[in-house]
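Every protein chain except one is present and positioned as in the full complex.
Labels A and B are assigned to the chains in the order they are written; within every chain, residues are numbered from 1.
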């Protein structure tokens, strides 16, 4: 075959490989609109959302990162195995151009040079205790009074199906959350109103569309977390059609069968019932409003999911949104209360349940006044 | 139909068939809505995705974490595809089988239990929190599906009075076992989905833990893991065909072709069902496995053994 043949073979391989880029998004708080654009552009180009840096070829920062988020993006970038490219979607209308510019670079010969120049970012230290310069897990008592290893794991800010800019610092025993502290990373610029709640001046049609699209976005996240990618991609498709300005009646015609499929799934009901119960008294105490407070008994994940489905259907049918925003009255900062409620329910839950509970409240860190920090659990 | 040992070289075409069927499953998976291709537009490009993915992973560099157990990682990564090949070696294709082992059913069972160790190692060895959780999830859900799977495997063995997969195929002359032991067949398929981290039983590689056991794998490691997953699904489907769907029995076509077509059909059902079902957390798998599947499959084995005794 010879050297030239080998090189040609590699070139062909590289071109083929660039046909399905796996993209990891680092979304900044306040960049919901940009995120939606980026997701649509990614789908149109045949890209796939990566689940972890080892799975990714493209790192895309969406919005303007604060110092902390920039550090997180930098660490994540160092974990992309390569071929790798990165870019920033800084303003509206640019996502597709950025992706179109970046993806061909994955197939270029410079990738070999980049790989050759890279140093390992974490070189194991001298053998011994502790290996790699990291301490081993500490121990603490669990709920049964057994002394067990505790692992401190931060969920976010870079994590699939996760609210932008949210970090939940957890202490895990096995995969059970012992305690959780949530914080929302600061946005670089002062935040305007949330993308999902365009304010009373906006046209009723826009407000209804945003409300329904917000619920669909939340549903897609929740369904993804429960492991039902098929239904989640249906929600995303409906959301994008709404945001592209399609008539609500037509979207509703396709929403209905999708809703029946989700609501009719006995398996989904099995997996979400009696999980994350927020009783009305607790909802009032925490100041939770919006769909989460209106969810029917037994006030679990299942009920909140159904409430989103019901309200989306109603709003698409022409009813006015029940609140000023999809999560409640924007003036009352509903996401702070939602995050507070979610974090309070995390201790004692295993990781999958914890993520499902959080996704069923879906706090929106974009909201101005979202709580900087909430904590729950045994310390 | 009679089943006898194939010449030794048959191992090669059987391995090739395993990989071809696994690739077919990957293509079907990419083409079906909600499959691996995400929201990419439909069309031939979508079905060709597994090829592009393979090229991508061959070009991608390997990646390891700072402190990891390299040897155990290799075992965990190569394990699924190796075990799938060892499973399929005892499955007859038409009238021939690579390894005519007298205890083929037990061998299949033993191999799927080896997966417990293998997948757990893949999750444990990178010293990274999300794969670790994924590895332990695999063990937890295996506790739920494994017993029903074991009993589902014994039902055809009882009916045939043999643990030899070839004899089980021969015993289905006239009446396929799926007709009078449908519960065992369904439970076996659920077990196959379970040991292949597939669809509703995919929590060990779930998106909520950044891909779980897959989270730190890149390059050829990821390629092996993903190929292993499809290969396990294929091996499971092939075994289901031999034990319940009459193996290579069928009119007009040669036996081996019937085996392939039936395996492809079962595989197709498994792939298409994935997009239609939500994920089930290991704890729910355990509850369903012990409270629903286990009693039901035991009644199935009881019914089968009563029939066998009465017919004498």
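The working rule: a residue touches a chain if its C-beta (ideal position, glycine included) is under 8 Å from a C-beta of that chain, and two chains touch if they have at least 3 such contacts.
Basically, contacts and distances are computed from a predicted model.
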**Message:** Leaving aside the chains you can see, what is the UniProt protein name of the one that's missing? Options: "Formate hydrogenlyase", "FAD:protein FMN transferase", "NADH-quinone oxidoreductase subunit" or "Sugar ABC transporter permease".
**Reply:** "NADH-quinone oxidoreductase subunit"
**Residue of A:62, A:167, A:197 or A:229 touching the missing chain in the full complex** = A:167
**Message:** For the chain left out of this view, which of B:219, B:236 or B:275 touches it?
**Reply:** B:219
**Asked** Quick one: which of B:3, B:132 or B:264 touches the chain that's been left out?
**Response** B:132
**Residue among B:100, B:170 or B:208 touching the omitted chain** = B:100
**Request:** Provide the residue numbers of chain A that touch the chain removed from this figure.
**Result:** 6, 9-10, 13, 26, 52-54, 69, 71-73, 75-76, 78-79, 81-83, 111-112, 114-116, 118, 120-124, 130-132, 134-138, 142, 148-159, 167, 173-176, 348-350, 353
**Request:** Mind listing the chain B residues that contact the chain we can't see here?
**Result:** 5, 8, 11-12, 14-15, 58-67, 78, 81-82, 85-86, 89-90, 98-103, 105-107, 109, 124, 126-130, 132, 136, 139-140, 143, 146-147, 150-151, 154, 157-158, 161-163, 210, 215-216, 219-220, 223-224, 283, 286-287, 290-291, 294-295, 298, 302, 305-306, 308-309, 312
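Note that only the chains that are shown with their structure count from here on.
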**Item:** CA centroid of chain A to CA centroid of chain B, Å
**Value:** 31
**Prompt:** In the complex of these two chains, what residues of chain A are touching chain B?
**Reply:** 10, 13-14, 16-20, 22, 42-44, 46-49, 51-52, 54-55, 57, 79, 81-83, 115, 120, 122-124, 131-132, 134, 151, 153, 159-161, 172, 174-175, 223-234, 236-237, 265, 267-268, 270-271, 350-353, 355-356
**Prompt:** What does chain B use to touch chain A in their complex?
**Reply:** 33-41, 45-46, 49, 51-53, 55-56, 58-63, 65-67, 129-130, 133, 136-137, 200, 202-203, 206-211, 214-219, 222, 274-284, 288
